[in-house]
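The structure is given below, and queries will be raised subsequently.
One chain of protein is taken out of this complex; the other chains stay put.
What follows is subunit A.
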Amino acid sequence: MGSVKPPPFDYVRAANLDDVWDALDADEDAKVIAGGQSLIPLLSLRFASPSLLVDLGALGELTGVQLTDSVLRIGALTRHCEVERNAAIRAAAPLLAEAATWVAHPQIRNRGTLGGSVAHGDSAAEFPAALLALDATMVARSRAGERRVAATDFFLSYFTTALEPGEILAAVELPVARSSSTWGFAEFARRRGDYAIGGAAVQAERDADGSCRSVRAGLLAAGPAPCLAPGLADAFAGRVVDRQLIAGVVDEALARLAPGENVHGSAGYRKDVIGEMLRRALASAFELGEVA
């Protein structure tokens, strides 16, 4: 009885990883579901029609946040609200915790998972951009075991990642922030919580004299897949960063981007927004004060 929106599918709640491998092997149209905050809307709109949903929700192996000396490992099922509040994540990867506060609305952050956002691979999403900036490693898992993929090799094209059929994302691993680390985040959307029209996530290392040792900036909504701003590392290396340097480097990076037009506006407008967000995130990372 009652109305239904999604097309019919079977559903299984995996009790262990073998259940996942068995289900994915048996049915090539099967899809895994984590928080469901991207997948269920897609089902209701009938943009997706899997034959079987394999619910990862009960798998303890995919949860938990572990901190060692130099690596922070975050289980794929860690929810957005947990990324936002977890003390270890806030200390070891403050950029990621900040990015979480920009993802959707509180009710969605209570269900959506870090792994789901990464596997979804939306170029306008906050986590992929932050993970690119953080030089994260994605831990893929299949029946054959674990496989590690650098974030820069993970996001391939529109909603397409390096995950193979029969593989799931188990965790992400990040280098732990040091005293020399600094970060900045900026995003523009019509309404807080909406997908970004443009944005940037910056992670950098500074030497004792304040000069830049390394810098990476993940961009939001800048192309088909989540991507890094081109050319930053070389331009900044060994230099004391000021506004003038940022302005020049951002202009050069923009010249190499082609965001294209979409519902939010023309290609030119979107480039302007991305450029401004990148300038702000860099200025914030290098503590150059509020941008006028």
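Everything below uses one rule, namely that contacts are C-beta pairs under 8 Å (C-beta built on N, C-alpha and C of every residue); 3 or more make two chains touch, one makes a residue touch a chain; residues count from 1.
The definition used in the following text is that contacts and distances are computed from a predicted model.
Just by its UniProt name, which of "FAD:protein FMN transferase", "(2Fe-2S)-binding protein", "Cytochrome c domain-containing protein" or "Acyl-CoA dehydrogenase" is the chain not shown in this complex?
In UniProt, the chain that is not shown appears as "(2Fe-2S)-binding protein".
With the missing chain put back, one of A:P106, A:G210, A:G248 or A:G268 would touch it. Which one?
Looking across A:P106, A:G210, A:G248 or A:G268, the contact with the absent chain belongs to A:P106.
Which of these touches the unseen chain: A:P6, A:P175 or A:G223?
The missing chain is touched by A:P6.
What is the set of subunit A residues that contact the non-displayed chain in the whole complex?
Touching the chain left out of view, subunit A contributes residues 1-11, 13, 36-37, 40-41, 43-45, 53, 55, 57, 81, 104-108, 110-111, 191-193.
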